[in-house]
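Read through the structure below, which is laid out as structure tokens, and then see the notes.
Showing just some of the chains, left in place.
Per-chain residue numbering starts at 1, and chain names A and B are given in the order in which the chains are listed.
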């Protein structure tokens, strides 16, 4: 059950809405599953339209655990709201990455999700 | 028409919302399609952020059938609401797996879906 997934994942559509309504805050989460027996050490980079990327934000996923990492609560790096961005996740062991958005700009919430694109190498 | 899909599928973003509104209950479904002439015997495992995985929940998909398995009605295993989780589906024959969420926390429902990530092996 080792080696499920890939070591690099890419997500072109990142966007944290500026506004929220109701009980749920607009946010995005990078969801990572590590089915291996080893700790996954992630290095996450964020790309923008008109500024330099923010690289090497670190995160850990313990063996046989998932982590849903909110991009507005990274601790250290700060991703601006209302700005298009993109995400690259690199891991020392194979993992699987999916990215989801909750948007509550207008009354009632909306969700979207996509499996990230794996890079084989 | 045998052997369509893969034997292992991974879904990092699982979450059953705690609240519902209107006529529709918030829920998630693991949707499986078995186009083969053989019964598919599934073993489903659930991973969490801060506890041991729940492994080997069993389900059957007859030949040339689909099943949309709600994760809040597994019978036996219980997935807590309001907690991030992830899913691993293993099958004895190739199948295809897609996971969808309905969220009715705020008035009006919202849907999201993603094809699971197949593991080639």
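Criterion: a residue touches a chain if its C-beta (ideal position, glycine included) is under 8 Å from a C-beta of that chain, and two chains touch if they have at least 3 such contacts.
Keep in mind it's a predicted model, so treat the numbers as computed, not measured.
K.L.:
Please give the number of copies in the complete assembly; 2 of them are in place here.
P.N.:
For the whole complex in this structure, the answer is 4 copies.
Going forward, only the chains that are shown with their structure count from here on.
K.L.:
Overlay subunit A and subunit B by their C-alpha atoms and let me know the rotation angle in degrees, rounded to the nearest 5.
P.N.:
90
K.L.:
From the C-alpha centre of subunit A to that of subunit B, how far is it in Å?
P.N.:
Inter-chain centre distance comes to 21 Å.
K.L.:
Help me check something: in the complex, which residues belonging to subunit A touch subunit B?
P.N.:
Of all residues in subunit A, those touching subunit B are 4-5, 22-24, 29, 31-33, 35, 64-68, 96-98, 100, 104, 107-115, 118.
K.L.:
Within their complex, state which residues of subunit B touch subunit A.
P.N.:
8, 10-15, 47-50, 52-53, 84-86, 88, 101, 103, 105-108, 110-117, 119
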